[in-house]
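The structure appears below as structure tokens.
Here the complex is missing one protein chain, while the rest keep their positions.
Per-chain residue numbering starts at 1, and chain names A, B and C are given in the order in which the chains are listed.
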Amino acid sequence: MNASPAPINLFEFEALAKERLPKSEYDYIAGGATDEISVERNRRAYESWALRPRVLRDVSALDLSTTVLGTKVNVPVLIAPCGGHKKAHPEGEVATYRAAAARGTIMAVSANSNSSFEELANAATGHLWLQLYPFRDRGLTKSWLDRAKGAGYDAICVTLDSQWPPKRERNIRNNYRRIRGVNYSKPGAEAVHAPRPAGSEGGSDPAATWKDLEWIKSQTALPVVAKGIMTGEDVDLCAEIGADAVIVSNHGGRHLDNTLATVEVLAEAVAAAKGKLEVLLDGGIRRGADVVKALALGAKAVFIGRPLFWGLAVDGEQGVVRVLDILREEIEITMAKCGRPTIGSIDATVLVKAPRL
Amino acid sequence: MNASPAPINLFEFEALAKERLPKSEYDYIAGGATDEISVERNRRAYESWALRPRVLRDVSALDLSTTVLGTKVNVPVLIAPCGGHKKAHPEGEVATYRAAAARGTIMAVSANSNSSFEELANAATGHLWLQLYPFRDRGLTKSWLDRAKGAGYDAICVTLDSQWPPKRERNIRNNYRRIRGVNYSKPGAEAVHAPRPAGSEGGSDPAATWKDLEWIKSQTALPVVAKGIMTGEDVDLCAEIGADAVIVSNHGGRHLDNTLATVEVLAEAVAAAKGKLEVLLDGGIRRGADVVKALALGAKAVFIGRPLFWGLAVDGEQGVVRVLDILREEIEITMAKCGRPTIGSIDATVLVKAPRL
Amino acid sequence: MNASPAPINLFEFEALAKERLPKSEYDYIAGGATDEISVERNRRAYESWALRPRVLRDVSALDLSTTVLGTKVNVPVLIAPCGGHKKAHPEGEVATYRAAAARGTIMAVSANSNSSFEELANAATGHLWLQLYPFRDRGLTKSWLDRAKGAGYDAICVTLDSQWPPKRERNIRNNYRRIRGVNYSKPGAEAVHAPRPAGSEGGSDPAATWKDLEWIKSQTALPVVAKGIMTGEDVDLCAEIGADAVIVSNHGGRHLDNTLATVEVLAEAVAAAKGKLEVLLDGGIRRGADVVKALALGAKAVFIGRPLFWGLAVDGEQGVVRVLDILREEIEITMAKCGRPTIGSIDATVLVKAPRL
Partner (left out) sequence: MNASPAPINLFEFEALAKERLPKSEYDYIAGGATDEISVERNRRAYESWALRPRVLRDVSALDLSTTVLGTKVNVPVLIAPCGGHKKAHPEGEVATYRAAAARGTIMAVSANSNSSFEELANAATGHLWLQLYPFRDRGLTKSWLDRAKGAGYDAICVTLDSQWPPKRERNIRNNYRRIRGVNYSKPGAEAVHAPRPAGSEGGSDPAATWKDLEWIKSQTALPVVAKGIMTGEDVDLCAEIGADAVIVSNHGGRHLDNTLATVEVLAEAVAAAKGKLEVLLDGGIRRGADVVKALALGAKAVFIGRPLFWGLAVDGEQGVVRVLDILREEIEITMAKCGRPTIGSIDATVLVKAPRL
């Protein structure tokens, strides 16, 4: 690290990362679809709930641990599946995973990671999920499911909001070219699996339907997590085909603009889940208070995406550790001040709607 | 085109057009009545609805075509009747019409067009509507109805919100003088047909009543579209006199300020229409998502006005084509991400009110 | 006038007046109590209602005349009782009254006018009201009531919101000293009638109660207008003691800050009036649309205060005429576009609440 003072919150991490990253990389990370209304809304929506402080409830022994799909995590903050961590630090996903493992949380590895699934599995002793799409080629999907199982991954995360390419205007202006990840089976595989129109990211099949997710579920013994759900109707359908969890996500505002914030649709998703599957969330988490709010609204845990890149850009593995530690400290304060010594004690009474003033 | 990068969205088209047009022309196009509150509101109101993404619904074959008054269009975006396209490009309405025809949509030709109705009808093979006012002189109205029929126009669009001249302060400050169009039957006709006070645009009769619209309907075999409707009551009255469609419009905020946005009154208009007439909309359409929102609220299609001038100013016919193509691409993304492969599948469940944060 | 372009709306009148007036005089006119929240709110509240355009209703012959306490006015905009017009123009109230008379409206003359009631009555042939306070000295009050009657005034306007001096911070900072008006019976009268603490404006008795207003009503044959009413309860009490009209007013935000806008409490006042007395309004009127909104909510007419000073500062009598003419033109547009040819046809259906976007 240089002589800048160490960042004391995630916003300062972002500012420092912005200084250090090439503009086009920073923009790729920061940007979203079209007008970036959803990017902003994901963040600001947390302010529409206020915390209700409680006193005299013995908060001397806080316990931030919980479980996600049966795996114990030390903090209810997981690493979202984001492609290409090497754009922020030469050690890429390896650094991120070591940080996650060091802090006792789960990392979801992107289909477009810069390290192979297997290389990552060997980098630390922690918990990994593999993220993929419903590819056009079921053979590719099946081979990835098998690779995940073989490499000891804990779950399969299927990203469902990428069946059509987004319009990210910062990238168009920067003429940004993403390097495809190393996990595809053969050179040019991405061309085969590209959605219509060609050349877009992700390789997700635009023709995929719920049958495809059902088929994925049938092809693996690992739990299946459906990512990119924003409606109660789709939570219902996930439950119907036997998914184990959903991630309420609008892809950080990077695919479709003009959605509600994820935290705004969380209650609808939790109600639809009826306890049949776990509900997770990503989008806009920057403060410990955001985490507590999401948990109070029914999320089992949350993910961070952009902040992991900021941590990497600032200080590699140690930067990601610090990002996680800052969130932990802020979650502790929030839990203590609201009289909630355990994750299980965080319920809806922690919150009240905060009218816009 | 010069060396500026090609605009990638309609806002960039506007910025580039603003550079290229004389200030008074840009202001004439951009401006609205008095404080321009309605101009701004037309735009911002779209943000008060959020889109609800849906997944796994086979969006591999999107179909954006629909029909408007029985005419098939390839995209639910029509060209609004705006006077004087030559202020933005020497080819004027001819360029616009060629673009509309090339992209399979309808152009409504303004009473104040710079090319005559007949010249335009010969410029391309597409679909044209003729816009007029309830003139004081029914003979003039009748002659135009006959000219429209003779020239192969598909419909008559009667603008109803211009019975009294507006106060457009940019034009007053710029001492802006509009050139009257070429369609009037004799030199000085506009003086005859000017509303009170004299000299205002449009030539609409301030004494006109519903009887006049009923008379117009009786004088033509073409469908009659009532433009400038902002209340359920007036939709009712349109239905009563047998109009075939209404355009929910506040004239782009150019006639009466302090109205709601058109998209805000759309649901009221659709409810009042009870399926008896088609409901169209103009006002503030700048993104494909806006189009999908209007359709979800019950519009059969929408119109663009100011953006056609931006397209013309930037690159003539090709500029208008590009404007339409950008909207098409954005509509496609929105439909795909919301799991709506056809225009018919866009319904109210696509939307949810987005509280102001 | 100098070479500045003639102002085309009241905001431009204000800007020009600000250039021409000494800062302390401009500030005295523009300023309000403490944080000036009510000054701003008076203005912005109009935006919380939208107009509902209507079409095809024969607006060829607009009639803006109405009656106020039986007096016919040509436009529903009256001149509020504001002290010291000479601060804006050497002709002071005489110029204002001539403008009001020329345009067929009523002028309410302030207790603190720079011309005596009698001098004004001789300056033109129009309609005048006399404004006073419930003075400590009933003899003074009685003598003014008699003077008003003798000079041919049409009504007595009793200002009720000034029983305690306000805190106007601009004036404190500017060390502003108001010149007491010429109407008081003897030098130093203002000291006798000053409220507690001494030296404040107005001379209103802080101990006054409804009995005092009842007494005033009993002492004059002229109609009595209660000014400064902001609640339904006080409208009730006005009706009980037989007042003929109320002016819903927060004194332009100049006495108590943190109130609602006058237009926001208008409906409450109108409901309480139950038709027993006329309801008038001042506060924030800057556009013709504001006037129409107030009328739609039940006001019989409205007053302008600050704009008369801007008119005076810009061009004396002709400036005030122009201010009134601008409002008339804007009222005409609004009436025509909403399909309301007469003042009587302006009702609640002209409006709809406009949600903040």
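One rule holds for everything that comes next: a residue touches a chain if its C-beta (ideal position, glycine included) is under 8 Å from a C-beta of that chain, and two chains touch if they have at least 3 such contacts.
Keep in mind it's a predicted model, so treat the numbers as computed, not measured.
Shown chains touched by the hidden one, complex as a whole: A, C.
Within the complete assembly, C:173 is the residue of C:23, C:72 or C:173 that touches the hidden chain. When you scan C:228, C:252 or C:288 for touch with the missing chain, the hit is C:228.
Check C:208, C:225 or C:327 against the missing chain and you find that the one touching it is C:208.
In the complete complex, the hidden chain is touched by one of A:22, A:53 or A:139, namely A:53.
Checked against the hidden chain, the listed residues C:94, C:256 or C:326 yield one contact partner: C:256. One chain of the complex is left out; on chain A, the residues touching it are 5, 8-9, 46-47, 49-60, 287, 289, 293, 329-330, 332-334, 336-338, 352, 354-357.
Mapped onto chain C, the interface with the missing chain covers residues 33-35, 37, 41, 44-45, 47-48, 134, 160-161, 163-167, 169, 172-173, 196, 205-210, 212-213, 226, 228-231, 233-234, 237, 250, 255-261, 356.
As a working rule, only the chains that are shown with their structure count from here on.
Shown here, the protein chains touch in a chain-like sequence that does not close on itself. By the residue-number overlap criterion, the interface of chain A with chain B counts as different, with under half of its numbers used by both chains.
Inter-chain spacing, taken between the CA centroids of chain A and chain C, is 60 Å.
Multi-chain contact residues, meaning those touching two or more other chains, occur in chain B at positions 47, 356.
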